[in-house]
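Inspection log for the structure reproduced underneath, given as structure tokens.
For this view, one protein chain was removed and the others were kept in their places.
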Amino acid sequence: MSLIEVENLKVHFPVRGGVFQTVQDHVRAVDGVSFSIEQGQTYGLVGESGSGKTTTGRAIIGLNDITSGKVLFEGRDLATVSKKEYIDVRKDIQMIFQDPFSSLNPKKRVADIVAEPLRNYEKLSAKEERMRVQELMELVGLSPEAIYKYPHEFSGGQRQRIGIARAIALNPKLIIADEPVSALDVSVQAQVLNFMREIQKELNLTYLFISHDLGIIRHMCDHIGIMYKGRYVENGTAEEIFTNPQHIYTKRLIAAIPDSNPRNRDMHYENRKLVKAEYDRLEKDFFDEEGLPYSLKSISATHQVALAERG
Amino acid sequence: ACNGDDKAKDGDDKGAEDGDKKKDGMYSIEDFSNVKTNEGEAIDGGTITFGLVSDTVFEGTLNWNFYSGAPDAEILNWFDEGLLTWDENYVYTNDGAATYEISEDERTFTFKIGDNVNWHDGEPVTAEDWQFAHEVIGNKDYDGPRYNSDFTNIEGMEEYNSGKADTISGIEVVDEKTLKITYIESTPSLLTGSIWSYPLAKHIFGDMAVADISSSPEVRQNPIGFGPFKVDSIVPGESVTLTKNEDYWRGAPKLDGVTIKVISSSTVVQELETGGVDLISDFPVDQFPDNAEMSNVEYLGTIDRAYTYIGFKLGTWDAEKNVVAPNPDAKMGDVELRQAMWHAVDNTAVGERFYNGLRWNATTLIPPSHPEFHDDKNEGRAYDPEAAMKLLDDAGYVDTDDDGFREDPEGKPLEINFISMTGGDTAEPLAQYYVQSWEKVGLKVNLEMLEFNTFYDRVGNGGEDDPEVDVYQAAWGVGIDVDPSGLYGAEALYNFARWENEDNERLLKEGRSPEAFDLTYRQDVYKEWQQLMVDEVPVFPTLYRALLSPVNNRVLNYAIGDGTGIYLSDLAVSEEKAITAE
Amino acid sequence: MWKLIVRRTLITIPQIIVLSLLVFILAQAMPGDALTGLIDPSIDPATIEAMRERLGLNNPWYVQYIDWIKGVLQGDFGQSFRFKMPVSELIGGRMINTLWLSLATLILTYLIAIPLGIISGRFNDTWLDRAITGYTYIGFAAPLFIFALVMLFIFGFQLGWFPTSGSVAPGTEPGTFAYFISKVNHLLLPALSMALITTVSTVQYLRSEIIDTKQKDFIVTARAKGASESRVYNRHVLRNSLLPIAAFFGYEITGLIGGTIFIENIFGYPGMGELFLSSISLRDYSVMTALVLLFGLAAIIGALLSDIILSLVDPRIRIK
Amino acid sequence: MRLDKDVGTQIPDLDLGKSPSGFSILLRELIRDKVAFVSLLFLFLIVAGVFGTSIILDQAEIIKVDLFALYEAPSEMYWLGTDYGGRDIFGQLIIGTRNSLAIGIIVTLLTGIIGILVGLISGYYGGTVDNVFMRFVDFFMVLPTLMIVIAFVTAVPGYSIVSFSLIMTAFLWMGIARLIRSKALQEKELDYVKASKTLGTSDFKIMFFQVLPNLSSIIIVTMTLNLAANIGIESGLSFLGFGFPESTPSLGTLISYARNPQTLELRWWIWLPASILILVLMLSINNVGQALKRATDARQRRG
């Protein structure tokens, strides 16, 4: 059984307007998304800005209300579980935020930040708590003495590690990482990515990894879902997506990634042109009248593509 | 004490010098004349500016029959007047616009309006106008404050007022210029201000609904009268300009016109110094010492028909029966306590210190502004703390627990609640001074300063007396009629002391009786009454007041006070422009 | 855009009702009433009581309120108890005075604020800026009433340059040039006194707004395009900095209301603020209530105006 | 040359905007800003002086009327002369300043507390709660506050420091509520709030223990500036005669004596010291407030 299964998830935000600020319309931020993640795997969510990646992640962890659909965590539907159970489940899902600067309260010491989840869920004595925090700090590769410092005394990469320490404090099973490195300098990115992979192995974590950088997704993920306007266009293993993209949108996305080999640039440029031409030509076939992708069709056991009914 | 009459005679030599004489900063009303010393020759025409000192604007109800605010009355004075005039003792004379005759039974008055008395629009002032004024005031829709016992004393007025009669039986128009009014009760008060002598122009207001008159443009924007000046224009709340009434019955005024402008008490001095105004009605006495030597004006002075007093709450008001309900157990019920409290305060010092002598120790409840009736032999109760303490000791008010304050005869702590009104700089320290004085004789008094409305609410203006109030300080302006029953009678709501006394009732009654047409009889009655009040002390007067009225040196033929024989139509100026201060 | 106006206007209605209710209850709660001031031995207390009855002052407050609000809905604010004239008429004259005073103050405020703000913002940290900032500091700290008193003292009394009370010289004929001049002469000192104080917040605001805008990327862009410094300021910095000032305009009105009470009181200027204070002490409820309501309305309209102005000048809001 | 290896100390000045304790930064900035520092010292002296002396001073003695010492010019006996009641101006000034300050402080604190509560709840929860609160605040905002307060003061019988403060508070808390709300709205969008939510921290705890500390500097700044404003409002009301009774002197009451032109012109000692004192007080408080404001705004920070 998958650790988490998302079925036809929809998150709509009301748009208010008119004389009385009534609900006029909805932003379909997430509009029918389904995927599942196996224990210990990393699942990548890619898509351009505004495609609903963050909203999906937040809906799972409960930061956004789910309009409809199911989120099954270890078989339990998060929308219907009892409050008590929910608190339990919540411990198992944690989040790493994009911005290491704003995700740590600047007025709190690292010790307090990392201990926050412990204080909420586990009754520990002050000493036990400190021990645990130091342990966690060590785990994320920071000096245990650093717990009395404030976040601003750390570099971006180190802060991201503090965020991770906080996220893993309760031994969660699933970690949702929303663009965990996009705010970091190139040289620091690697630090965090390496580290995330390390603790994944160590703690048998499952990641929902959200990013728009396909290079990083490729590096990190086993499975990938490509989002477009709140829907899926393609879902499959990293291999399948990168070597055998089926949807023109996926193709175009991949073609748009700059090639790091300068010698390929002309070829790459031509390829991009070709893909663009194909995209323009086939747009009608891959998107419905509203310009939204169709629902997913399986083309192999692991690989689904959004195609029109006719195929 | 003295009266305005004396001053009129010997004012000449004093008025100009008072500044120099009073180096010690102490003044006295005797130093002031109420008639302006004329300097220079009158020029033809000219206009003057009259400053209406008021911190609230004039309301603009410019008709004697409807006005309620004092500022309005000051404006009215310039363009309208009563048909009857009175002498310095406030007794009606026969040299006004109308003359009067009294019938044998002293109940019917026959008035004759002068032939040359015409409204500003040229229409004659008629007996019908006079009758009309009574009809309007007596009408049930009348919205002014004039309807009172003076009117109900007219035969048939109450029937008319209640709608039972269509006319007032006691008022008869004999001919165009002759009116006859019959009163129910004959009283000397009739001769001192109790006759309503202000006609209402029927040709203008006759067709209006009574309720609409007071807000009509004929009252507010183009008011009419038959006085020496005519209203030319009005800036509501700010100023009025008047031009002379060529047709004035005493003869055309000498001045071409008058401008009345409202000035606040804070700008009075400045306006006077710069000649912005030529004369004002009431100069704030607290500003006098600093400006006594203003070179371009002469200060006229007269005794104000008013006194300040301290009252003791001795009961409550019975709103059902409309009489006072004395409370024999009132905290202030002990007459010796009240006497002691009078003795404890040094009003001479207060007058000298706070008012530089322009207010002075009051002795009786009839102020010297009524020289015929004020008993200047009666000393009241002089400042004498020793006497006060003795009185208190004797009455059993002694300090039993050594806290410095006296307890009541039962030995219970005595805390007297004293309220006074805010307003003016000195109000608070003055009240505070009284508290201190009482403390000196061992009385514990708590002071609360209240704003006007709250003050009267608590004193019992609405008929509900605040039981928390024991002593209060207030002031009365008194009418030209000396009769004090409206303030101290058992049926008077304004008897805030809620005091009732048989002798008092008797004396008040005697003062209004037909016998009192005899002056000495009436003087004796009021002398006795003044003494009664000094003995009983339901209230005690604290200060009498001077009314100061600076007048620019260029102004000629001006006087304040009554019975001077100088009229506004005589007013003239010696220079085109007001003289400014050096 | 119109939706905004409609919505704001609709919201205004309950605001007005609550405001009127509040004021009315307050008025009723005040000790004394319009006739308390008539205490005078020559006036029969029974007469006063009868007048009170006739004026409905003895009715329960809600009856009085309903009577009153009925009238207001028909545009009738009732009669002034003290002035015995329709409240609307009474206020009418005062309103014009206050309107002129406010207008003059506003004009002066901006006449002072805009150049000072611009100089101070553009040349920040120069001695000129320091002088202006110093002025704003003092202006910020000086209570209006102290400043007004001092102004009155110096220019009204000592130097005698300006009249010290009233709104127009007595006897000047309305409509004439002399009348106009006299009006202007009377409101100059009060308006200037108020403007000198109220302007400082605008100066400060404009200054920091300019300093802010100066550092914006699009200013660098303008320079990169080759625009001269003066063009950068006139076309880009100023326009963008004045926007919040324009939006502030409506709120200035709210600020003026408080100011006029002091100013009119100190300068004896017969306007609504002055009338308000006297109607309070005279317990002239109908006038007082109407005045508060009008001032409230002015504030509401001011806020509305600000929103509208902002949405007119700022395309980012206009679109919505 | 080798760099200091302690990364922790390498970074700090990368982002001074957020700091461990807003307060210490504010203080540091204050001390650095000479004008503000002098103002602060001054303020401290005034406050300490006023509260200190007012303990020693015999208030009853000060408001005691002395008929034989009216309008005394300043002398050794009466440092700042006396008023028309023969009362010592210096004493009144001290007590008046104390009263004005007390009112200012009480009102500032009360409005602060209400404003913070309302603003925080409104901004943090947003949505309907916010809507309701903000309609309410909007309503209060457009009230002609001064007039309503005057009406209130007139209607409320026998007011004291407490009731007067309450009345003022009732109409002055909206500004700070609005400010706090808008800041809370911004703050709650920051990831640390979201993080706390996902960690199971209760809304109450997040609001008061996570968000509130981050608003501390802005609160301090606003409260400081409000303090000046509130003292101004109090003295303004007293000036108009709707503040304290005379027996409770305040700066405004002392200044209002100047409305008597004689006092204004001839007896400067009654109103001038109070005017100067209030000016200096406001100037100092404002200076401190402005300096604090600069300190919180990283861009404007000096040095």
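Chains here go by letter, A, B, C and D, matching the order in which they are written, and residues are numbered from 1 within each.
In this text, a contact is a pair of C-beta atoms (placed from the backbone, for glycine too) under 8 Å apart; a residue touches a chain by one contact, two chains touch by 3 or more.
The working rule: contacts and distances are computed from a predicted model.
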Absent chain [UniProt protein name; select from "Multisubunit sodium/proton antiporter MrpG subunit", "Cytochrome c oxidase subunit 1", "Dipeptide/oligopeptide/nickel ABC transporter ATP-binding protein" or "Heme exporter protein B"]: "Dipeptide/oligopeptide/nickel ABC transporter ATP-binding protein"
Residue among A:Phe13, A:Tyr86, A:Tyr121 or A:Phe242 that touches the chain left out of view: A:Phe242
Of A:Met95, A:Ala115, A:Leu142 or A:Ile199, the residue in touch with the unshown chain: A:Leu142
Residue in contact with the excluded chain [from A:Thr56, A:Ser155, A:Asn235 or A:Gln304]: A:Ser155
Listed residues A:Lys10, A:Arg132 or A:Arg252, member touching the removed chain: A:Arg252
Subunit A residues touching the omitted chain (full complex): 48-49, 141-143, 145-146, 155-157, 185-191, 193-195, 197, 212-216, 218-220, 242, 252-263, 265, 268-269, 272
Contacts of subunit C with the absent chain, listed as residue ranges: 216-218, 220-229, 231, 235-236, 239-240, 243, 313-316, 319
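Here is the rule we use: only the chains that are shown with their structure count from here on.
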Approximate Å spacing (C-alpha centroids) for the pair subunit A, subunit B: 90
Euclidean distance of C-alpha centroids - subunit B vs subunit C, Å: 40
Subunit C, residues touching no fewer than two other chains: 30-31, 157
Shared interface positions of subunit D, touching two or more other chains: 154, 157, 259, 261
Interfacial residue positions of subunit B with respect to subunit C in the complex: 49, 56-57, 59-61, 66, 68-69, 143, 145-149, 214-215, 220, 232-233, 235-241, 259-264, 266-267, 270-271, 274, 451-454, 456-458, 461, 476-479, 486-487, 492-494
Subunit B residues touching subunit D - in the complex, by the definition given at the top: 266-270, 286-287, 290-291, 346, 349-350, 353-354, 422, 425-426, 428-430, 432-433, 436, 447-449, 451, 454
Residues of subunit C touching subunit D in the complex: 11, 15, 18-19, 22-23, 26-27, 29-31, 137-138, 140-146, 149, 153, 157, 208, 211-212, 215, 254, 257-258, 261-262, 265-266, 276-277, 280, 288, 291-292, 295-296, 299-300, 303
